[in-house]
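A single protein chain has been omitted from the complex, and every remaining protein chain is retained in its original position.
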Amino acid sequence: MAGPGRHFLQIPGPTNVPDRVLRAMDMPTMDHRGPAFADVGKRALDGMKSIFKTQGQVVIFPGSGTGAWEAALVNTMSPGDLVLMYETGHFATLWKKLADRLGLRTEFIEGDWRSGADADAIETRLRADTAGEIKAVCVVHNETSTGSVSPIADVRKAIDAAGHPALLMVDTISSLASLDYRHDEWGVDVTVAGSQKGLMLPPGLSFNAVSEKAQAAAKTARLPRAYWDWADMAGPNETGYFPYTPATNLLYGLNEAISMLHEEGLDNVFARHQSHGEAARRAVRAWGLEVLCNTPAHCSGVLTAVMMPEGYSADAFRKVTLENFNMSLGNGLSKVADRVFRIGHLGDFNDLMLMGTLSGVEMGLELSGVPYRRGGTQAALDCLTGRQQTRAEDAAE
Amino acid sequence: MAGPGRHFLQIPGPTNVPDRVLRAMDMPTMDHRGPAFADVGKRALDGMKSIFKTQGQVVIFPGSGTGAWEAALVNTMSPGDLVLMYETGHFATLWKKLADRLGLRTEFIEGDWRSGADADAIETRLRADTAGEIKAVCVVHNETSTGSVSPIADVRKAIDAAGHPALLMVDTISSLASLDYRHDEWGVDVTVAGSQKGLMLPPGLSFNAVSEKAQAAAKTARLPRAYWDWADMAGPNETGYFPYTPATNLLYGLNEAISMLHEEGLDNVFARHQSHGEAARRAVRAWGLEVLCNTPAHCSGVLTAVMMPEGYSADAFRKVTLENFNMSLGNGLSKVADRVFRIGHLGDFNDLMLMGTLSGVEMGLELSGVPYRRGGTQAALDCLTGRQQTRAEDAAE
Amino acid sequence: MAGPGRHFLQIPGPTNVPDRVLRAMDMPTMDHRGPAFADVGKRALDGMKSIFKTQGQVVIFPGSGTGAWEAALVNTMSPGDLVLMYETGHFATLWKKLADRLGLRTEFIEGDWRSGADADAIETRLRADTAGEIKAVCVVHNETSTGSVSPIADVRKAIDAAGHPALLMVDTISSLASLDYRHDEWGVDVTVAGSQKGLMLPPGLSFNAVSEKAQAAAKTARLPRAYWDWADMAGPNETGYFPYTPATNLLYGLNEAISMLHEEGLDNVFARHQSHGEAARRAVRAWGLEVLCNTPAHCSGVLTAVMMPEGYSADAFRKVTLENFNMSLGNGLSKVADRVFRIGHLGDFNDLMLMGTLSGVEMGLELSGVPYRRGGTQAALDCLTGRQQTRAEDAAE
Partner (left out) sequence: MAGPGRHFLQIPGPTNVPDRVLRAMDMPTMDHRGPAFADVGKRALDGMKSIFKTQGQVVIFPGSGTGAWEAALVNTMSPGDLVLMYETGHFATLWKKLADRLGLRTEFIEGDWRSGADADAIETRLRADTAGEIKAVCVVHNETSTGSVSPIADVRKAIDAAGHPALLMVDTISSLASLDYRHDEWGVDVTVAGSQKGLMLPPGLSFNAVSEKAQAAAKTARLPRAYWDWADMAGPNETGYFPYTPATNLLYGLNEAISMLHEEGLDNVFARHQSHGEAARRAVRAWGLEVLCNTPAHCSGVLTAVMMPEGYSADAFRKVTLENFNMSLGNGLSKVADRVFRIGHLGDFNDLMLMGTLSGVEMGLELSGVPYRRGGTQAALDCLTGRQQTRAEDAAE
């Protein structure tokens, strides 16, 4: 990472890992079968329940988010089962491809990558499935490639309204611990998550939260599975242990990260990201640029994807911000490659880091010769100031 | 980890992680799609080739060794394929069970857990397989549960002598970078490895080294696979990238660990562990106890499993060493549970750490009331001194 | 340090310590009499010569900058000697008090704390000292309490013009490695420095650079000294050792910091800080506020002291920025207590960190109800963009 000063890692994950978390991991590895480990494992498992907001089983894998996608499917599905998925963007598409490769049949409700899932469309499709062929509905909560958020509670209502027995599976890889999420209350059957976003860890851990209905489905599901098998975890997890070697040092970090989230308060964390999303969008509009997500209610507090003016390369722009301002921005993926750049504002992040980030974008636009209007940074600053004033007034009351 | 002073983590992995490696990991996570990452990824992939001693493909997974077992099988096998495995101990047994669960047929050449694989037995079985049903021969190089080493070069010769086309798969989870190993020269098709033993890292990375023959097999293999798919890795790996988010910080550590291994010289690393194995066995015999591995040529430089005298609990003894001497020893697993304890002497380890370890065992035996003869520590000391004298004389010549 | 995200430590030192430096220090302490230490000590001593730009003796003390002030005086002066000092601000005043307490006579050329030292005034005073009573001229290079820089080369010329034999002593505690400085070329006799500013280390090391003339003076100086004695250091330092236990781990960090400075290039470091000073002053003026330093040629690249409008408390404002924006700003000291706040922009710092910092100031002004004009942040942004464009054009030529 070239250049003096702190690198601004403003991709939408992996995120800036707090010193406390890095330092918690920077300790000797311990015997994962010894008595002292039980506390580490128990804290991690219980802690993750508090983050998923579930009383049910939580599974922690050494692996990436992609592995937790696979785990969700191999534990619950049988070869040839039909899965209904929603095309919110690049990551929804990757999950679909993964399902295809595992031997499932998949059906995609197409989207234009500029909003979250449409619960009505899901309800319509489920109502049409009178034969009950659809075994699962898979939705990405926060589509990392676009910055659009799907209304999970509404999707649940849609499934219920259709009276359909399909499992509801939700990818929260880039939303968990950044956006409001409620596994139990929203009736999600399998939640998929990863360590390197809102949980403020390096990549290397992934998670499933599992409802009783999903556990029941696992009993008859016939896709082959071993590494990802939930059932193997349940026994050892009860006393804080794991059936095979866990990623010990990442678990140390996870426990520290969970402590930090609760010290701040999850609602405060969510509000912080909402505020940063709002400020970032104000900046984008003030620059005269367009936010990729065009559905206001779906705009994300986690990242803001910005469309480049026609004829300008987003990747060339990102190169300018990296080389001149020591800041990494996210690139556009597949359909929107080189057409959008993504500003990550999730994880361990605050107002001044956002202002530095937006300043870097504004200076990068100027240096890249992209047509824009000055003043986006100022607009964000005004927005954040307003929020702080409201907070101060609230505190004073 | 209770008690003052350094904890002695003398289980046969995870091992004592050197400060240099921990500190290399204790750095901000970076953009795994950015230009600076290419160097990190390239160094890791190339570095691992130098450790496996292969010119072929190396695959690095975020995951545990169990995942790399699964990867070896799902990339090369089809449902119902027959796999010949050798019962060297607990981990060979677990690998077999995993193969069963993936829908393969497995056949186990039984062993008594006191030696490595018998190449002749493998040859005999392969010769009998005139129909060519056996698709793979799976052997554990260093059986972590027993401290026995299988002669991989002999197994290769056995397969060739039988003229059998089966793939040779070898688990080197606890041997790689501690015992002499040569993927290409020994004609191994898939090598399975993990980060938390000889590579001196925390757990969380696992590896496959893949021959061209195994890659060819992957083209027709029909077990469903996605996360573990070698083919997806090949393209991005060419420029140092990965198809999904890699465990970035563990890769930082891996590169540092590989540097350390080459600074010392792999042959010196191997000789060091051989010497520690020899000294540990001398100690055990001087105490009047028995080493589990009863085949001298198969005794391991990585760990020494020690049989408790009849009627004495190994686990009670281990509890005494943990509570009184701040040392973790490995437990006996399944068949030998509570009957053996295991002394790990792999990874980042030296003569004085071994002497501290053996002293802890000797004092623990005394405190536990286990019948033994004093002097094992002294015997090891004499053995190590002799080795150092030889080294000094060699250097003087 | 409350709040999520990175703390903005924007006091004028201690500064933000880079991860590389912190990690270099986070290693086991070594035997400071053993052979491996020689390289650590030698690198530190030689490295500091390259930073001071001297061929002469460099002395490294375990201690704060205050100790290096004391060292400069006790090594060269005798009881009752007269020292001419220049009142640039709070720290010049503290140095004077320290000299008084050591039994020296001091004379202060008064200043209004809004500029650096006036070389002409020094020349006038020295010309009047026909009896040669003045033994040393002491000047603070960068007055940390005000953000004014004294023209050291001019002071040297003034002393030469007066034909006066006094030693020239310069405090570079907050300027070294941030502002252009040349111990030998500028004819400085004793330079005083500390670790926690431009050298990007935690506090705990301090330094003297010593001319031959100062070493000669030390031979006859009669103030009692032991800990701070330069002569004791000279012998052991030749081979990289120290007469008493050095602050080993800070030396590890020092070597890493010096490497980083040379990797960037000292001239680039200086230019970076000049640019940040210019941008910060533009912001202040755009807000309608006044910079404390009112002598343009003396304005500092290291920090910017800002005067609060009459009737507004700088400390109340700083409390707002700390509590709302997780940013520490420097306070006004003694004469200007509560009347100014100081923005540190030295050490490991870059454009986006500056923009975050200035955004925090602007938001803090709004929240504090301080009368100001919006747009300072934008003015700084425009200024930095201009600089980057110039750099890009230069690079293209």
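Each chain carries a letter (A, B and C) given by its place in the written order, and its residues are counted from 1.
Just so it is clear, a contact is a pair of C-beta atoms (placed from the backbone, for glycine too) under 8 Å apart; a residue touches a chain by one contact, two chains touch by 3 or more.
Because the structure is a prediction, the values reported are computed rather than measured.
> Pick from C:Thr29, C:Thr239 or C:Ser334: which residue touches the chain that isn't shown?
C:Thr29
> Based on the whole complex, identify which of C:Gly47, C:Gly147 or C:Gly194 touches the chain you can't see.
C:Gly194
> I'm checking contacts with the chain that's been left out. Which of B:Ala121, B:Ala231 or B:Met353 qualifies?
In the full complex, the listed residue that touches the missing chain is B:Met353.
> Spell out, residue by residue, where the missing chain touches chain C.
1-2, 7, 9, 11, 13-17, 22-23, 25-36, 61-67, 70, 79, 98, 101-103, 194, 196, 202-204, 223-227, 229, 244-250, 322, 328, 331
> Spell out, residue by residue, where the missing chain touches chain B.
So the residues of chain B touching the missing chain come out as 3-6, 8, 16, 26, 260, 264, 269, 272, 324-327, 348-353, 355-357, 359-360, 362-363, 366-367, 374-375, 377-378, 381-382, 384-385, 388-389, 391-392.
> Can you name the residues of chain A that touch the chain not displayed here?
19, 23, 26-28
Following the convention adopted for this analysis, only the chains that are shown with their structure count from here on.
> Copies chain A and chain C touch; is their interface built from the same residue numbers (over half shared) or different ones?
same
> Just the number, please: Cα centre separation of chain B and chain C in whole Å.
The computed centroid separation for chain B versus chain C comes out at 54 Å.
> Using mean CA coordinates as chain centres, what's the chain A-chain B distance in Å?
35
> In whole angstrom, how far does the Cα centroid of chain A sit from the Cα centroid of chain C?
45
> For chain A, write out the residues touching at least two other chains, lowest number first.
Within chain A, the residues that touch at least two other chains are 16, 26.
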